[in-house]
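Yeah, one chain of the complex is gone here, protein chain that is, but the others are all in their spots.
So, chain A:
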Amino acid sequence: MSQSFILRNEERGHDLIKSDGSRSSYIAGHPDGFVTRASSFNFHEYQGGRPGFGTIRVFGDEVFHGAGCGYNMHPHHNFAICAFVFGGQLTHVNTAGEGMVDQLRAGDYYVFSAGSGGKHSELSITTEDMQAIYLWVMPEQLYLPPAYHRGHFDFRRRRNEIVMLVGDGDGALPIPQDLRVSRLIADRGRSFRYAPRTASHGAYVFVREGRIGCAGEELGYRDSMGLSGVAAVDIDILDDDSDILIVETIMIDEANIKTWESEHAGH
């Protein structure tokens, strides 16, 4: 059975989290720093929307404002956390393996599988705003050995093709889940077809920049759409330099999501 939903930019959860008061241990950059976060799915304070999609629990479109802003050192387990950097610089201190300090700029991305436990801190240390999309995915197994991988998407060369960044494809970063993340930067007038691996896989299509036709619906800046049970997703590029992320995930049988969908049927 095919299902789909559209989530407009303004329908996401929009939070502005300042580094002050009780939040100053969570958000770095006191006193001027703040993080803006637009959540596609319920996360922390934002609980007014969808619980998730397939194995995805967090899809956060975030900006760290002000030098020194970001997240102080904090622990994780189990989640596979990906960050895709689009602007500024992300300094990532992570305890996985021997521990490391990584610096990511536009086009860089990482996959941090927290597994049996890890800690990390993420900071923007330059004056330029750091822009990233965070993706949190349920793991295939609990308490896996923690792992960290990083990659780069060459947005100057790889235009007008769907490039797999995370998943089982050539050169893609591994993730302990039946999931693929692809990116497409394309010119107006081009058309693409994305085929999920099976009918049990869904696709979450997010327009970071530009405008597209997606399965017959028009999606603009920061609009998104989730589709499941479809053989293919047709994408028509309506604006130059459209920048799209596609997350393909196995559609696990999840009670919270099903309950939410039945309560919101027809909306």
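By definition in this document, contacts are C-beta pairs under 8 Å (C-beta built on N, C-alpha and C of every residue); 3 or more make two chains touch, one makes a residue touch a chain; residues count from 1.
Definition applied: contacts and distances are computed from a predicted model.
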Of "Rubredoxin", "Glycolate oxidase iron-sulfur subunit", "Xanthine dehydrogenase family protein molybdopterin-binding subunit" or "Phenylacetate-CoA oxygenase subunit PaaC", the UniProt protein name belonging to the chain not shown is "Rubredoxin"
Touch with the missing chain holds, among A:79, A:110, A:148 or A:194, for A:79
Across A:57, A:183 or A:201, the one contacting the chain not displayed is A:57
Touch with the missing chain holds, among A:103, A:116 or A:160, for A:116
Note that chain A touches the absent chain at residues 42-44, 47, 51, 57, 74-79, 114-117, 136, 138-145, 254-256
